[in-house]
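Down below is the structure, laid out as C-alpha cells.
Heads up, one of the protein chains got dropped from this complex, but the rest are sitting where they should.
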Amino acid sequence: MKKMTSKMRVILAVTSASLVTLGCATGPSVAELNTLTQQIVKASFRDQGIVKASTLINTDETNKVCSEADALGKPLDEKTAKLIEEINMKTIKWPSDGKFIGDWKEGERIAQNGRGLTFTDDDKTVNGGNCYNCHKIDEKEISYGTIGPSLHNYGKIRGVSDPNSAASKPIVEYTWGKIWNAKAYNACSNMPRAGHGGILTEAQVRHVVGLLLDPKSPVNQ
Amino acid sequence: MKHSISVLLAAGLITLSQSSLAQKTASQSIDEYRAMLQDGNPADLFEAKGEGLWTQKRGPKNASLEKCDLGKGPGVFKGAFVELPKYFADTGRVQDLESRLLTCMETLQGLNAAEIAKTPFGRGEQVNMTALATWVAAESKGMKFNLPQANQAEKTFYEVGKRLFFQRGGPHDFACASCHAEDGKRIRLQDLPNLTKNAGDGIGVAAWPAYRVSNGQMWGMQQRLNDCYRQQRFPYPGFASDATIALGVYLGVNSQGSASIAPAIKR
Amino acid sequence: MQTRRETIQQSMVVAGLLASAGFPQFAHAAFNKNGFDAKSVQDAVKAYGGGNIAESKDVTVTGPDIAENGAVVPLGASTSLSGVKQLLVLVEKNPSALIAMFHVSDAVDANFLTRAKMGQSSDVYAVAIMADGKALFAKKEVKVTLGGCGG
Partner (left out) sequence: MADPMRIRAQAAGDKVTVRVLMSHEMETGQRKDAAGKTVPAWFIQEVTAAHNSKPVLSAEWGPGVSKNPFLQFAVKGAKAGDKIAVTWKDNKGDTRTDEATVT
C-alpha cells in the first residue's frame, strides 16, 4: 500500500483529523472498505498480556475467506468450501499413541472450563474447552448454551457401545477430528479449532472425546 | 405464579429441589431473579455521580462540562446518547459518547485525553468517564435509537463496523457474529441478542451502559465492547479507538428504533 | 473504639439529632463479632441470644429459585408475629452463615430486603428471634448457576 487513490485518502481523513476532508460524491468501493477496515484494526488494537495484536492482523486464509463471506451475507461456493476443508483436514494431529478415549471425568472439567488465552489470562492458565458455552452435554448441567447442537447422548445415539471396537472407529475418528479442527468438516463452522488453534492439548482432546463417547460417561446415560 | 410441568420436563431440571409440586423452567426462574434486581439498580449511584461531575468545575482550566457539545449543540444532553456515534466537524471524526466526552474533558477542562484513554477501566479519570457516560445515557432513557447516516464518514464507518463485526480471528476464530448473528441463541444461560438487526427495546445496544452484577462494576459501551473482544481472545482495543467507534455505528444503526433502557442492570 | 453515640454525632446531616432522641432498645447494637464468625445457622442465632431454631410458617424467607449470579442474590426476611426482637438473614453454606441482622422496632415492619453473596447453591434462612429467646425459621433452596462464558 504505497500509493493511495484520492478516494482512499478521503476515507482515511475520517480517521485522521490531520488530513483535509474533501467532498465525496460516491462512497468507497468494497475493496477500499476492506483495506480501510484493516488499517483501522491495525491502528486500534494493541498487544496486551499474552495476546499480540499481530494474531488478529495475520489471521489465516480460512478466517479471511469466511469473514468476508459472512460480511457479504453469502455462503462460500462449494469449491472454495471444499478447498478450505481439505487445508484444515491436513492439520489434524491424530493421537500419537493411538488412544482416542481419555478420562470422561477430566473431559467434563475441560468442557465446563471457559478460561484461557484472553488478554487477562497468563501463560500459566490451563485452557478450557468452552464446550458448555455452546452445547448441552451432561444433562445435569442446566447452564448450557445453544449455539451448537446438543451433545447429550452423543455416543449412545451413534450406537457406540465399545469405543475401542472396529465398528466405532469412523465415529471415534470423526469426533477427534471435529474437536481438533472443526473447519475440516465444515469450512466456516462457528466452532473453534481446539487442537489446531492451540486451545487444548492432545491429552485434553482425548479426555473430551472420552466425555462424548465413553459409554460410562454421564453424557451417554 | 405460573407452573408448567411439560416445560419442566423439557428443561430436564432433575437436580433441582423436588419439594414444590411443579417446577418452573430455569429460564423462568432466571427471569424472576432479574425482575427482583430491577428495583434498586446500583447504576443509580453512578448516574448521580455523573450528574454532579457535569456541572463540577474541574481540570487545569477549572471548568465544567456544561458547554460540551454532544451533537445537539453545546450543553444539550437530553436525547444526545441515542444519536451517537455521529460525525463531528470540529474534530473531523466519527465519535461515540465516551470519545466525545473525552474531547470535551480535554478542550473545556484541559484534562489530558490521551492519558485518560490509556488509563485502565475503573481507575482514575476512567471512573469519572463511566459515571458521566451513565448519566448522559440515562438522560435518553426511553428514547429510540436514531443514529444519523447522512454524512459519508458515518456511512463509511457503518461499513467498516460491519466488517469488524464479522471479522474472525484469534486462537478461537471468534467474531462478534459467532454469538450475535442469529435469533434465539444462548451462551450458557444468557440469551444472546441478534445484533445484525433491531434486537428489541432495551436489548443489546439499548441496554448499555449497565451495572454488572457479577463484578459490581458499572460499564459503559466502551468497556462492554472491550470485554467482548477480551472474551473473543482478541488483542486489546484502544479506548475510543476507531474500531470500537465503527462497531458502535454498525450496532447503533442496526438498533434503529429500539428504545434505550440505560442504565440497565445485567448479570 | 468509638461508641455508637459518638459515631452518630459525626454524621453531617443529622448531627446530634439521633443522639438526643435516645435509643434505649438499641443499647446493645454494637457489632456482634460472634454472630458473624459463626459457621452455622444455629451458632449465629445463639450469638444473638436465640435458642434452638424451629421451623415456623409465620416466618417467611424470600429469594430466587435460581440466582444467575452468586455475587448478588436478593433475599428477604419477614414475619407476621408480634414480639419479634431480631430478624436474621443467613446463607447456610457460606463461610460465615450470617448475612445481616435487623433489630425490629415498633416503628418498622418486620420485613427487610437485602442482597447477599453466595459462594454456591445453598439453603437460605430467615430467623426471627422472639422476646423470650425462641428462634423461629423459614428456609428455601437457592441454586447458584455459573453464567456467561465461564471466563
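Chains: A, B and C, in written order; residue numbering restarts at 1 for each.
As a convention for this text, contacts are C-beta pairs under 8 Å (C-beta built on N, C-alpha and C of every residue); 3 or more make two chains touch, one makes a residue touch a chain.
On a predicted model such as this, the values are computed, not experimentally measured, just so you know.
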Full-assembly contacts of the left-out chain, visible side only, are chains B, C
Option from C:I66, C:M101 or C:A135 whose C-beta touches the chain left out | C:M101
Contact with the hidden chain (one of B:A48, B:M143, B:C228 or B:A259) | B:A48
Interface with the undisplayed chain - residues on chain C | 2, 4, 7-8, 10-14, 17-18, 21, 23, 26, 29, 31-32, 35-36, 71-74, 76, 91, 94-96, 98-103, 105-109, 111-117
Footprint left on chain B by the chain that the document does not show = 39-42, 44-45, 48-49, 211, 216
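Here is the rule we go by: only the chains that are shown with their structure count from here on.
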Gap in Å, rounded to a whole number, between the CA centres of chain C and chain A = 48
Provide the C-alpha centroid distance between chain A and chain B, rounded to the nearest whole angstrom.
-> 26
Chain-centre distance (mean CA atoms) for chain B and chain C, in whole Å, is 35
Could you tell me which residues belong to chain C and also touch two or more other chains?
-> 145-147, 149-151
Do you know which chain B residues sit against two or more other chains?
-> 16, 26, 187-189, 231
Show which residues of chain A lie in contact with chain B when the two form their complex.
-> 10-11, 13-17, 21, 24, 27-28, 33-34, 36-37, 40-41, 43-48, 51-53, 55-56, 59, 62-63, 66-68, 70-71, 117-120, 130, 132-134, 139-140, 142-147, 183, 190, 192-193, 197-199
Spell out the part of chain B that touches chain A in their complex, as residue ranges.
-> 11-16, 26, 87, 91-94, 152-153, 155-157, 159-160, 162-175, 177-179, 181-182, 184-189, 192, 229-231, 233-238, 241-244, 246
Would you pull the chain C residues touching chain B in the complex into a rising list?
-> 64-69, 71-72, 74, 141, 143, 145-151
